[in-house]
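Read through the structure below, which is laid out as structure tokens, and then see the notes.
Note that this complex is displayed minus one protein chain, with the remaining chains in position.
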Amino acid sequence: MPTPPDILRAASAELVVTDLERSRWFYTETLGLVVTAADDDALYLRGMEEYTHHSLVLRRGEQPALARLSYRVRTPADLDAAEAYFGALGLPTRRVPAGTTLGIGEAVRVLDPLGFPMELFHDVTHVPRLTQRYDLYHGVEPARLDHFNVMTPDIAAGHRFYSDLGFRCSETIEDESTLYAAWLARKSTVHDIALTGGAGPRLHHIAFFTPEARNVLHLCDVLGSLGNQAHIERGPGRHGVSNAFYVYLRDPDGHRVEIYTTDYYTGDPDNPTLRWDVRDERRRDFWGHAVVESWYREASTVLDLDGRPQQLLERAEPHEIDVVVGADGFTAARESLRQ
Amino acid sequence: MPTPPDILRAASAELVVTDLERSRWFYTETLGLVVTAADDDALYLRGMEEYTHHSLVLRRGEQPALARLSYRVRTPADLDAAEAYFGALGLPTRRVPAGTTLGIGEAVRVLDPLGFPMELFHDVTHVPRLTQRYDLYHGVEPARLDHFNVMTPDIAAGHRFYSDLGFRCSETIEDESTLYAAWLARKSTVHDIALTGGAGPRLHHIAFFTPEARNVLHLCDVLGSLGNQAHIERGPGRHGVSNAFYVYLRDPDGHRVEIYTTDYYTGDPDNPTLRWDVRDERRRDFWGHAVVESWYREASTVLDLDGRPQQLLERAEPHEIDVVVGADGFTAARESLRQ
Amino acid sequence: MPTPPDILRAASAELVVTDLERSRWFYTETLGLVVTAADDDALYLRGMEEYTHHSLVLRRGEQPALARLSYRVRTPADLDAAEAYFGALGLPTRRVPAGTTLGIGEAVRVLDPLGFPMELFHDVTHVPRLTQRYDLYHGVEPARLDHFNVMTPDIAAGHRFYSDLGFRCSETIEDESTLYAAWLARKSTVHDIALTGGAGPRLHHIAFFTPEARNVLHLCDVLGSLGNQAHIERGPGRHGVSNAFYVYLRDPDGHRVEIYTTDYYTGDPDNPTLRWDVRDERRRDFWGHAVVESWYREASTVLDLDGRPQQLLERAEPHEIDVVVGADGFTAARESLRQ
Partner (left out) sequence: MPTPPDILRAASAELVVTDLERSRWFYTETLGLVVTAADDDALYLRGMEEYTHHSLVLRRGEQPALARLSYRVRTPADLDAAEAYFGALGLPTRRVPAGTTLGIGEAVRVLDPLGFPMELFHDVTHVPRLTQRYDLYHGVEPARLDHFNVMTPDIAAGHRFYSDLGFRCSETIEDESTLYAAWLARKSTVHDIALTGGAGPRLHHIAFFTPEARNVLHLCDVLGSLGNQAHIERGPGRHGVSNAFYVYLRDPDGHRVEIYTTDYYTGDPDNPTLRWDVRDERRRDFWGHAVVESWYREASTVLDLDGRPQQLLERAEPHEIDVVVGADGFTAARESLRQ
């Protein structure tokens, strides 16, 4: 096998949205992302700390969908490495010229074995890093894109694909026989990509990093003030997995966005993998709160390299939500508390 | 009618608990209250800022219950005023000598018209205020008792009783025909007492004030670390009513304790009453999250002046939880978001 | 002596500023106060939680000055009580009709014995309380006016005047022979008015309350981003006195504004007075940092009832800053640390 490309990190997602104005309100006025560029068909957004052109593209379309997950590679030569590597895997790849996406240099696109449209690029337009423009901070004060989370039927297969690509596995949810979810990273955080078991390929969520828990609380307060609290799907809370303080929002098209804080350093090669038992109610919420069903069931459609919706494959193994109901120690524990 | 006594504030609650050691762990090691005094049968606890002897008594007993809600009055003469006032209302009153409760001077006890054992006192032993002993802070860093919340069938009657006693009504939950809940204060905060509609008399919760939201998050993290997350019943979240950031815990006997922050100033005589429509999903949680059913249904037994459990009266008017199911705009709003 | 008027709280200050546009930038865009009303000559501002018309008036004038410190009284009849009380003290008083200050009803003005123009009013126009309009929050998210702090040569005399008016003394700075500063309250916080020893009458500062320490940090970050860090005079830090987390700013005219958080409950009549030794370096900054000299030396001119600058009386007793230099244990303690 050829050497895999040297991926730096999750760098950008492109979402298809049906009402660009409504999405602009949600991502810029409410979340607080900065507009790097905009035209009639698309918005290019970034966090306060990002000096690369954008980390989110919102493109106008008929049906909400994920168009692409983009990663940055270390050198221009990693594009050749990528073509060779994915070609050897028999995956469909395409080389697209600089500017195919505004601000992004030449890139390699591939439909990964899980069915996700993946893009690798190195060259990117630099824009001002706004970290110390506190006068421009608002919303959740998003610093940067943190990670992608995708739904896929076969977690073990996904784990293998990303491990071969050089991702380290930081955490899992599992039991004696089944892998329910896995978190994998190239950069020195808990993840660049997480795999959630379910019918796929679907996009579960993208996540932006914010410096402190207070930012998450403030965002929820603002949504309540505006009567837009229905955008809050789950949380705020503390994750067991990753230890992050989080909230999950649904954008105007139903795309799920996580706001994510704290995390921990995972950059040493022997960083231990933390394996959560699927029966530990703290794995998804460290405070033991039940996860709302929509969070397990709903996810965004994914497009192929030609922009057509991908067909779903069902999960063959047990679903986490089904295993947890009944097995969950939460209710039992709480009952015993009282008598 | 005689002039009512001049009540300063909610000052102390006495709870009957079945396992004093387990309760000590919960209230001191976990919540972080300070032990002023302890003997084989009782613990006397206070918050970091309290220089009056205690704000919570935990007394060993056979069955969990509320023994007493105590208020401080402005002068010793207010005890006479209390006897005259409650006597004129035909309520059973008792004068108990100093030291009947450790640290508390002479007091007047009365069974209020809602069936709650109420106590008024002025004299109290001073103890060190620990506000600036940050080296002793732990748990949720509780500053002081903030308020009581009681379940009673007839909110309008309760509202009348407390208003006559000089409490100002800061907020309500209501609709065109029904009062579901009311918040009333003597001190300059949102409440010293809240009335929640339901079978009563029962104690819904007592609440301690902590300076910042971060304290609430940290407490939940600690409970998760210890595998004691079942003590977290609801939240953390932002209240619509009161605007406070909150979490509800259940103690080892199932007594509910709220940790409460921020609040607002209500001390002017024309402070406006904020009336929440029962159909506004933000009234109980400003972020629109559903309230867990146990929070509406469960509450602590209340003792009479002789220590016998009070019989319950059912609520004749509609229950908030029943009105909200269906009428709640939450699901509708979220659905509309997606298609 | 007649009974003093029943003062509720410090309610509003009127400052003379030389450049209304620059002041508007400072108080609304930077601090985040809300504009209730504005005309060519004045701005009427309030905090997010205030439903009374304003807590700060900025009036255009030739020279920066304090025009007035206003307190709210419990009833309209307290205006008559005020006239009688201050008249009996031989102080010059004036009754001014409703609307003399926009939004404020009939009022009594008096030149207090310390030389400060004091105003008492009851009636006031109600405006929307914006506590839960988090979408409008910005700057330091000021909730409400908290207190005034004035410089006056004779602290004992000032203490007597305010105590006679029914203020409780919460804290002092003193030594065996001298009172250097005192904090006195009508509402249930540490103070409505603080007295700082020095040539007077001068206004040391006015203070706004914000819910959490993070708000103070954010404000400083914004000032740094804009290159306006010179507005930050002292702090952020923790006070010994009051235990508040604070920062002191200087507005475009040099008027000092404190942003103030946390505080503690002082509403019981026997609330203990906390007496700080002037030699305890933690009294002004609990972390032991030296106070910048400008903070001790500089303060705003005060106008009399006719709008003429008041002449200054020097302090006869020792100045805190002089006593502290040398006596301060700080350097010594730090040296001994390294020996």
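Letters A, B and C mark the chains as written, and numbering starts fresh at 1 in each.
What we mean here is this: a residue touches a chain if its C-beta (ideal position, glycine included) is under 8 Å from a C-beta of that chain, and two chains touch if they have at least 3 such contacts.
Since the model is a prediction, treat every value here as computed from it, not as a measurement.
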Contacting the left-out chain in the complete assembly, out of A:S12, A:T28, A:T52 or A:T196: A:T52
Given A:T3, A:Q63, A:Q132 or A:S163, the one touching the chain that is not displayed: A:Q132
Residue among B:H218, B:H239 or B:R256 touching the omitted chain: B:H218
Touch with the omitted chain, as defined above, among A:L43, A:A81, A:V110 or A:A143: A:A143
Hidden partner chain, residues of chain C it touches: 213-214, 217, 220-221, 223-224, 227, 229-233, 236, 238, 240, 245, 250, 252-254, 281-282, 286-289, 330, 333-334, 336-338
Those residues of chain B which, in the complete complex, touch the missing chain: 132-138, 212, 214, 218, 221-222, 224-226
Residues from chain A at the interface with the omitted partner, ascending: 8-9, 49, 51-52, 72, 74-75, 126, 129, 131-132, 143-144, 187-188, 211-213, 240, 243, 262, 264-265, 267-272, 274, 286
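Rule of thumb we're sticking to: only the chains that are shown with their structure count from here on.
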Most central chain, Cα average position: B
Cα-superposition angle relating the copies chain C and chain B, to nearest 5°: 180
Distance from chain B to chain A - Cα centre to Cα centre, in angstrom: 42
Rounded Å distance between chain B and chain C, as computed from the means of their C-alpha atoms: 34
Interchain centroid distance [CA atoms averaged], chain A/chain C, Å: 49
Where chain C touches two or more other chains, by residue: 132, 212
